[in-house]
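The structure appears below as structure tokens.
Partial view: only certain chains, each at its native spot in the assembly.
Note that the chains are named A and B in the order they appear, and that numbering of residues resets to 1 at the start of each chain.
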Amino acid sequence: MTSSIASTADVSERAQLGENVTIGHGTIVHDNVVIGDNTRIDEFCVIGNDTGASQPPLTLGAHSRIRSHSVIYEGSTFGDRLETGHHVLLRAGANVGVNFRIGSYSSLEGAMNIGDYCRFQGGVQAGPGSQLGDFVWIFSNVVLTNDPLPPSHLFRPVTIEDGAVVALGAMTLPGCHIGKGSFVAAGARVSTQIPAGVFVTGDNTIAGPVTKLMDLQAGTRHPWMRHFADVFPDDAQSRISALHEEVLSAAKEWRNQHQSVSVRNAKPANV
Amino acid sequence: MTSSIASTADVSERAQLGENVTIGHGTIVHDNVVIGDNTRIDEFCVIGNDTGASQPPLTLGAHSRIRSHSVIYEGSTFGDRLETGHHVLLRAGANVGVNFRIGSYSSLEGAMNIGDYCRFQGGVQAGPGSQLGDFVWIFSNVVLTNDPLPPSHLFRPVTIEDGAVVALGAMTLPGCHIGKGSFVAAGARVSTQIPAGVFVTGDNTIAGPVTKLMDLQAGTRHPWMRHFADVFPDDAQSRISALHEEVLSAAKEWRNQHQSVSVRNAKPANV
């Protein structure tokens, strides 16, 4: 199939479009852009903004969907099946794996690494230098910071390992490191090294293994891989299973090391 | 009067436009849309996005104003005199009463019910399933959540009754229920059942009847119906008066039940 470009769109002749690409009303595609097959870009987007520096092209993988009013600079690479909300901003230098989904009003603010199958909700700001593994969940209004003494030239970005979850409005402060499958509660603040398989509340308070994080009413327990793997495509399932085992081991190990700590009462996830 | 459509706008022939509709520069109106008389839609909006499913039309009431860069999906109904800020996102399935006003960068994220005369400030995210009464005030950056164990398939949205106020940056956590005319202070967190006529600070802390919420300097007291009804149109006034009486009764009842609790000192609203 050939591509479908709206008559009001403005697509550079130098941009490289795959098969069956759709470009929506008004959208502008600048020169330094490579778009994979079957990708659809909706209305009023700006694709491949010129940074003024020499940059590699913006590469958008196949089967992607970019929703309206999004802005994506040259100099970043996104794997297949990227999906954005509306009014998203992706600046130059992001190196992102497959099937990244990023919600409306969220932004990647510069050079960073994001693994496969990550999920961001709306209003997230990811600062330059962020290092995210695979299957990371970032909920609304989280800011991934990097400056420990704002404003300064110090640069200490955050690291978030595979399968970790940062809930609504939590603050990941400069230099923090969140281990595999750990969970940061809504409104919590993390500025330190958090091991794998635990959950964090308040200010860096490790409140127990992530397996203690339970919805009492439904009986559903974390980690999320046991009850939410079905939202990912088939090709991700074996990796999720392996990650689940790793997180369970880490949670068990943490519990063994902290047997004297009282963590008897399961906590609702958002407290 | 006939409608006024900018030459750069792209309006589907299948969309149904009322009398005297104005469509601004660049704006696109898709097929499945019904627009009431005297409604004005500004620049760069996307109206009636296709969800890919069979949906009822987007219905926008008469005398509405949609500001630039807003995105409104098919499958929602808005009463007359809807007013949006800029860069607003209204997804499919919202059932909204008359004279809803929603600020810039705010979003309705899916199917939900919102009563008449509600007011949202900027940066609000309302999650699917939210149930809001009439005259509800939601201030900046509030997120109405629904997942008690994120990420999960659990679904426990929030309920906010008539005349309630959720102040700046407060968190309404999954399953919470805020009673008529109650007030949630800036930065507070609510995850439980809050009765009518009270104010809440911190974590679910009921700090007194809403009538104790006072600006000491001006002598102005809550509930807001006694000093702020004038910002609503005439047709709303009798309903506001009746609601005011209900909230006063609830506040009095709460006070009678908690006479031994010391709530002598009026608190500034934002503490």
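Quick notes on this one:
As a convention for this text, a contact is a pair of C-beta atoms (placed from the backbone, for glycine too) under 8 Å apart; a residue touches a chain by one contact, two chains touch by 3 or more.
This is a predicted model, so every value here is computed, not measured.
In this structure file the full complex is assembled from 3 copies of one chain, 2 of which are shown.
Heads up, the rule we're going with is that only the chains that are shown with their structure count from here on.
In this assembly, the C-alpha centroid of subunit A lies 28 Å from the C-alpha centroid of subunit B. Here subunit B touches subunit A in the complex through residues 8, 10, 26, 28, 44, 46, 49, 69, 71, 87, 89, 105, 107, 109, 123, 125, 141, 143, 145, 148-154, 156, 169, 171, 173-174, 189, 191, 203, going by the rule given at the top.
Contacts from subunit A toward subunit B in the complex involve residues 8, 25-26, 42-44, 68-69, 85-87, 104-105, 119, 122-123, 137, 139-141, 165, 167-169, 186-187, 213-215, 217-218, 220, 222, 224, 227-228, 231, 268-271.
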